[in-house]
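Every protein chain of the complex appears in place save one, which is left out.
As written, the chains take the letters A, B and C, and residue 1 is the first residue of each chain.
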Amino acid sequence: MKVGIINVTGYAGMELARILLRHPEAEITSITGRSMAGKDIGEVFPHLAELDMTITEDITESVDVVFSALPHAASAKRLAPLIREGVKAVDISADFRLKDLDEYEAWYGTAHPCPELLEEAVYGLPELHRNEIEQTSIVGNPGCYPSASILALAPALKAGIIEPDIIIDAKSGVSGAGRGFSLNTHYSEVNESVKAYGVDGHRHLPEIAQELSLISSNGKVNLTFMPHLIPMTRGIFASCYAPLKEGAISSGEDAIDEVKELYNEFYKNEPFANVVTAPPATKHTLGNNDCVIYPTVDTRTNRLMVFSCLDNLVKGAAGQAVQNMNLMFDLPEDEGLRHVALYP
Amino acid sequence: MKVGIINVTGYAGMELARILLRHPEAEITSITGRSMAGKDIGEVFPHLAELDMTITEDITESVDVVFSALPHAASAKRLAPLIREGVKAVDISADFRLKDLDEYEAWYGTAHPCPELLEEAVYGLPELHRNEIEQTSIVGNPGCYPSASILALAPALKAGIIEPDIIIDAKSGVSGAGRGFSLNTHYSEVNESVKAYGVDGHRHLPEIAQELSLISSNGKVNLTFMPHLIPMTRGIFASCYAPLKEGAISSGEDAIDEVKELYNEFYKNEPFANVVTAPPATKHTLGNNDCVIYPTVDTRTNRLMVFSCLDNLVKGAAGQAVQNMNLMFDLPEDEGLRHVALYP
Amino acid sequence: MKVGIINVTGYAGMELARILLRHPEAEITSITGRSMAGKDIGEVFPHLAELDMTITEDITESVDVVFSALPHAASAKRLAPLIREGVKAVDISADFRLKDLDEYEAWYGTAHPCPELLEEAVYGLPELHRNEIEQTSIVGNPGCYPSASILALAPALKAGIIEPDIIIDAKSGVSGAGRGFSLNTHYSEVNESVKAYGVDGHRHLPEIAQELSLISSNGKVNLTFMPHLIPMTRGIFASCYAPLKEGAISSGEDAIDEVKELYNEFYKNEPFANVVTAPPATKHTLGNNDCVIYPTVDTRTNRLMVFSCLDNLVKGAAGQAVQNMNLMFDLPEDEGLRHVALYP
Partner (left out) sequence: MKVGIINVTGYAGMELARILLRHPEAEITSITGRSMAGKDIGEVFPHLAELDMTITEDITESVDVVFSALPHAASAKRLAPLIREGVKAVDISADFRLKDLDEYEAWYGTAHPCPELLEEAVYGLPELHRNEIEQTSIVGNPGCYPSASILALAPALKAGIIEPDIIIDAKSGVSGAGRGFSLNTHYSEVNESVKAYGVDGHRHLPEIAQELSLISSNGKVNLTFMPHLIPMTRGIFASCYAPLKEGAISSGEDAIDEVKELYNEFYKNEPFANVVTAPPATKHTLGNNDCVIYPTVDTRTNRLMVFSCLDNLVKGAAGQAVQNMNLMFDLPEDEGLRHVALYP
């Protein structure tokens, strides 16, 4: 299977290369990157020297599948002709995630480059859309925050045990902001500090709302999503809060047991959604493709609390993208993704 | 003014020494510490060598005021005889914070060593209890999380613009866990990781609930308080969420302006509660005695959101303790506390 | 191949489990740990839950090979009976590294538990002792600092281009100090700080001196080895300095080229000793089994400078141990060790 990576020089693209380099069924045959075109990958990323390829401006080989790690708008624009030629595509940008074109244009402030392709596109969260992913040739790979947030809340919303009145307080490492320069990624500014950002509305909000509303058995969700920047490189931790729905579940300690059982049942066959019995830490997911989920109840206030975490570059980006590729090509879903977390 | 510090060898005690060493009206005359008794302070903390004192087991001099940085129960036990002799006391432990003895015993799992002193004790948050602090000889210095949390929510609760249905999602640096050894303070375990802890109930919850209920104009608060451990040394960041009360405030963008004005007015004369116009970061408070507060509204969901931060060892412990001492001795409230943040 | 891990609960033991869990020829059949005996591995290390084994006090199964991650003295004592039963052993402690019993007793302050086994033991640095490792049943796995240091200097010493007057200034992440508690591993003490330690002599000095003297074509080395503690979890960086020997090599820029060629030639067939063309960073080795080496010359002073780095838990401990196991069992040397660095 020939694979192309568009924009290998960002963190998501580089992580795709890391994973695909050891994937037994994939062969990376083309890698692109604007500013680094003409250089060998080993000059830019010494840990990938073994790949021994030159970065080009465009996909130079015919490929069976292409991953794009370009920014939004640029991504769909570059993918569209390849898709029309029959190449399967996994887009790590936001271009194929939102079903509502108006939402896309409102949040991203630009017209969609190829709205006609949206209908075929599938939101690439295998735990919720596995069958559709297997059938499609365009996957909109979820954002890092949405992956953690949606998996944390889907079971409760589907079962209707919570009011759809949700607060997600999320914490992210700095690599989520990419390899571009800014004060938000400047070491001395973010080290030894924590802050909220995107206070007026973060672009991952609409895709979380879209997916949670879709699965909710109580209608559209009323969602506050608040991201925070934390001094670490990788990892996302989502703390999710919602009131239990009166009558839909027991109260007190029994509620805790019922919630845990509900989550265990929901994810029992999932290779990468692990419901755990003790509060997790992002370090448990460093470098692997797991989303680790701990549901419980604040019995003082009758609120569901779910804590979930993942590696933003793996299950939150490149790992999930490969998981989607595996499904699209009828390979074992965890092929090339059986990394054990690098702990500590 | 002669000052004693009980348990100078923990982080709060050490920080008291740092601040008091430069306080123009205070003279440190006695410092204690169990395991380090007999050693010079400079052997234990080279940066305090200038203090040039020997650590003793007990307060060896008569002092005008004593600070205790012992753990709960041990602290009140050690302070009681000194208080009875007429020494003024600022207790950094939890022993003089809770008004309800049953709450104390339930959360701390021990009988209170001197319940008869509770009536005189004042909760040492100057922004809410300044007059009482000036009159008392026993101050229960607030915890680090409560300082950030209560200051973030007091104006809104007093004004009655929110439902008393509150979620506080707090993030703390590791020094809040003290100088004692555990996996929670072990570098390789907490570095590059974030987690929730105290999921079943953290001991700072009852004092936050006590103070917020006291000031609330809508009765007792229904509070979820969830602390998280973050890989940094100092700093606490509290993200507070509560639904706006219908009819009590405008909706939409107007609500944001009204909330900001309300907060500005509430804290307009406060030296250490700074309402700011852009989302803050804990780094803005590194080493100073400020609590920085940013109130806003999530206009999509009509929720109040307040973000506050402080240095857990300064405004969250030793700095606030000195602020309380200043008030108890009729000194300028900011005497010895005019540090500029060490940024970056 | 049945494998036992003694003291799986330390960082080296845990890392052995991470690597061996995916090794196609190895099956972990017994894991031990004193304080955690009776617990499931997943309770202690959630990221290893998949291993699904109970920690025991002793090796409970007959095994083909055993790794010990116990402290010195305890390790040899526990290994000796297994070795006598015919089990092959890779010892991560210092017990089988030093050839000179007096040196061992002087540096480790204890008698050797089984000096009669020393003769069979091989110093497990495959790049220097591959043939012996293939023949032996006892490997003394090198320390983390020695692995980086010896590989950095061996080519120059063998070729005789430097005076044997060497300074190694090494920098290590905190995980090298293990999972035990101390101020040296206490987050708030080591974060945002750097210091020298072991100033009077670090225990890794004699094994570096032993190996460098062995390979030196100019006799015994005169070695200063100075370790520093750096605020990061994994990684060792060794900066090595030695005067070029007059007449043994060109001077000026030519010396740089000759040195690089010499190193390239020396390591040309090595899977895990990579000579690179730009100064490396420890991040290039995060989680992989590489030792990355950058040799150059300070032409102002005619000094050889070699910078080398590795992951202290992989090439500096568990990874190298598995590399040794592969050699002892005639497997491909890199079996189970083809991890790509987790960058960034």
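To be clear about the criterion, contacts are C-beta pairs under 8 Å (C-beta built on N, C-alpha and C of every residue); 3 or more make two chains touch, one makes a residue touch a chain.
Not measured: the values here are computed from a predicted model.
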| item | value |
| --- | --- |
| Chains still shown that are in contact with the chain withheld from the display | A, B, C |
| Selected from A:5, A:69, A:190 or A:273 as touching the chain missing from the view | A:190 |
| Listed residues B:155, B:280 or B:295, member touching the removed chain | B:280 |
| Among C:32, C:188, C:216 or C:289, the residue in touch with the chain that has been omitted | C:188 |
| Hidden partner interface residues of chain A, rising order | 11, 173-175, 179, 181-182, 185-188, 190-192, 231-233 |
| Footprint left on chain C by the chain that the document does not show | 165, 167, 169, 171, 173, 188-189, 191-197, 199, 201, 222-224, 226, 228, 230-235, 237, 239, 241, 279-283, 286, 294, 296, 298, 300-301, 303, 305, 307, 309, 344 |
| Contacts of chain B with the absent chain, listed as residue ranges | 11, 14, 18, 21-22, 45-48, 50, 175, 192, 233-234, 276, 278, 280, 283-288, 292, 338, 340-344 |
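Going forward, only the chains that are shown with their structure count from here on.
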| item | value |
| --- | --- |
| Relative to chain B, chain with the most remote C-alpha centre | C |
| Identifier of the chain whose CA centre is least distant from the whole-structure CA centre | A |
| Distance between chain centroids, defined by C-alpha means - chain A, chain C (Å) | 37 |
| Euclidean distance of C-alpha centroids - chain B vs chain C, Å | 46 |
| Residue numbers of chain A (touch at least two other chains) | 192, 233-234, 280, 283, 286, 344 |
